[in-house]
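With one protein chain removed, the remaining protein chains of the complex are shown where they sit.
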Amino acid sequence: MIPPPLPVLAAIAAAALLTAALAMMLRNLIHSALLLVLTWVFVAFFYLWAGAPFLAFAQVVVYVGAISMVVLFAVLLTRRHDPAKPTRPASLARACSALAVSGGAFAVLAWAVLQWRPVPGNPPPAEPSVATLGAALAGPQLHALLITGVILTATLIGAALIASPVEKPDSSQ
Amino acid sequence: MNLDPLHLCLLLSAALFCAGLAGVLSRSGAIFALLGIELMLNAANLNFAAFWRHGQAAAPDPILFVLFSIAVAAAEAAVGLALVIAFYRHRRTSRLPAASRLKG
Amino acid sequence: MPVTLETFPLALRDWLCAFLPQEFHWLLSGLLVIIAILTVFGLGFAFITVAERKFLGRFQNRIGPNRVGPFGLLQPFADAVKALTKEDIVPATADKLPHFLAPCVIVSGALLCFAVLPYGRHLVPADLDAGLLYFFAAGAFTELAVFMAGWSSHNKFSLLAGIRALAQLVSYELPLLLATLPAVMAARSLNLQTIVGSQSPAAGLKAGFLPNWHLFSPWGAAGFLIFLIAAIAESNRSPFDLPEGESEIIAGHLTEYSGFKYALFFMGEYFGLIALSGFCATLFLGGWQAPYAALEVIPSWVWFGLKVAALIFTFIWIRATFLRLRMDQLMRFSWKFLLPLALINLGTAAFWLLTAHWQGAWWIALRWFAAAALVIAPYSILGRRLFRGLGARTYEYAPNN
Partner (left out) sequence: MLGSGILKGLLVTARNFVGSFHDRERLPTVQYPEERAPVGEAFRTFPFLVSDCPADADASARLAGLRGVACQICERNCPPRCIHIEKSKDKKPDAAGKPQLYPAVFEIDISVCMGCQICVEVCPFDSIKMDKVFEIAVPRRSPELLLDRDRLSKPNAYYRRIRPSEAAAVDAARAAEQAAAKARADAAAKAAAARQAAAATPPAA
């Protein structure tokens, strides 16, 4: 597969950043969530650009199909009056300090990234077929797969238990 | 300035991470904090794909790592939002400052 | 490649491409594929709506629409004109942008699904390595659209109906996905073309006379039925049409939609239905494969079309027959019946594939018997549990016959 040109990456990056920044700035929680879904879709596009379609589809299935649904359900279940009610920043000072901290973090990260020279690595790998991934998952990475599966099962059961309504022993009082 | 694709990917990842960080720090809504954390996790995943793309890592391992990371992110979202719902049931709010007391 | 009926679509594409210089061939052939999909399935959608109404009429001892054009065949175009000329009402307090985007998202999500289906021996728009995963990824946008429609209408009934619809879609997505996995196990690939290839008649017939389709194996039959039921629920069709329930809750999350936006939702649902039918044919009915090698004179894409048409007829037949379920019955049916069955079916498929080397009449009979028992025993046990305590309804003041 010929790696797509740099402008494509730049466009994906701009779109992802724009939607993420908007999502973090909007007052309306549902709008934020929907915009963040768009960011996740652009991240999937990034994986496609990088030549990992399996990853891209997995990202869409999990983030658009599952996590966004859980988030939206949680928003709807925990609203008191109106989901469109703006969630304001706690205070202006807090917003400014958050911006300062994250801006500082970005400055440090960007400096580190730009300082770093990649060691001349292997040539770009061939697109891994699903069969390769499957072989790796069932072979060397089997433990990781099993552990992830157990973690997922346990957390989902736990989440269901936590979220299910508590039966009050005596509701008469 | 060197606009190597790898550098661009890493800068994108750093920017997304910081956007998520700013979101988490500036808001007091629990669900919003979770959204920010998801964004930060995604930003971290981007790095793996970028390093894999540019031949800095062994063949399919970064991809697998991202897959596991996505799975764990799903689990995290499920548990986090279940906690939010359970907390909301007790306090009728989902704002984090209200969660400073452990006693129900 | 000689131009036969089989390769006719490709020849047509190449002939059209020859009009442009070499550099633009990829662009034009891509566009042609898109145009072909939009035309074929757009017209397919139009004629499925009229076929559905005519067949439903026949099922109910009526004639159905027969006034517009010969045999009423131009009815969909009259409907389109009606939908286009209707007033588009947007509630004053609606969240305008999501309200506008929801129908677009549902239609584009459904159209994306068409990209990976293998329509014929040489006809697959995008032969992706992870085609099956792509199909589900494209299908994930439906749920988002349903939520956007329900929430942005700013109407508590739309919102409630949207949540109910989401609960249904999420609940039936799991059996749908799990029912497809045995086919993946059998083909050892997520590529849909490979899955079709694993059901080729060249590999011999099932039980000596049945086509070599997954449908004609114990796990395939069970998977097919689970997939069919879950597909009906995913496309919001009767008997699982409670999200819309037009006779009770005035179209649920679509209450605040009118005119062409409503028509777009309708269109998205039918596109989803066609895509799921094509997917089901690919996984269980051998895709574009002819049932017997002798019948391969008929082009493969005709076989695919016939199978999709048969599946859609089945959907219409089911719609004409059954009553709408209740919400709790719907949820119980998915989580306590379909989901365990689909999980057990994975084990059945594993057993079937691990015993593929058994030889001799007795061993083969044992293989079929054991696999059938693995399907039927959980079905009957789970079914009994599901319907425990339910029986024929009795009436206090009316004689029971």
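To keep things simple, chains are lettered A, B and C as they appear, and every chain counts its residues starting from 1.
In this text, a contact is a pair of C-beta atoms (placed from the backbone, for glycine too) under 8 Å apart; a residue touches a chain by one contact, two chains touch by 3 or more.
Everything numeric here is computed off the predicted structure, so don't read it as measured data.
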{"item": "Where the missing chain makes contact, among the chains that are shown", "value": "C"}
{"item": "Residue among C:Arg58, C:Lys82 or C:Lys96 touching the omitted chain", "value": "C:Arg58"}
{"item": "Among C:Leu10, C:Ala293, C:Ala320 or C:Ala372, the residue in touch with the chain that has been omitted", "value": "C:Ala320"}
{"item": "Positions on chain C contacted by the hidden chain, ascending", "value": "55, 58-63, 317-318, 320-322, 379-380, 383-384, 387"}
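Criterion: only the chains that are shown with their structure count from here on.
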{"item": "Which of A-C and A-B has more C-beta pairs touching across its chains", "value": "A-B"}
{"item": "Most distant chain from chain A by Cα centroid", "value": "C"}
{"item": "For chain B paired with chain C, centre-to-centre distance based on mean C-alpha positions, whole Å", "value": "34"}
{"item": "Distance from chain B to chain A - Cα centre to Cα centre, in angstrom", "value": "5"}
{"item": "Per-residue overlap in chain A, given as positions that touch at least 2 other chains", "value": "54, 58, 73"}
{"item": "Footprint of chain B on chain A - complex, ascending", "value": "3, 6, 9-10, 13, 16-17, 20-21, 23-24, 29, 32-33, 36, 39-40, 43, 46-47, 50-52, 54-55, 58-59, 62-63, 66-67, 70-71, 73-75, 77-78, 80, 87, 89-90, 94-95, 97-99, 101-103, 105-106, 109-110, 113-114, 118-119, 121-125, 128, 132-133, 136-137, 141, 144-145, 148, 151-152, 155-156, 158-160, 162-163, 165-166"}
{"item": "Chain A partner contacts - residues on chain C that touch it in the complex", "value": "95, 98, 128-130, 133-134, 136-141, 143-144, 147-148, 151, 159, 163, 166, 170, 173, 188-191"}
{"item": "Residues on chain A engaged by chain C in the complex (per definition of touch)", "value": "30-31, 34, 37, 44, 53-54, 56-58, 60-61, 64-65, 68-69, 72-73, 76, 83-84, 127, 129-131"}
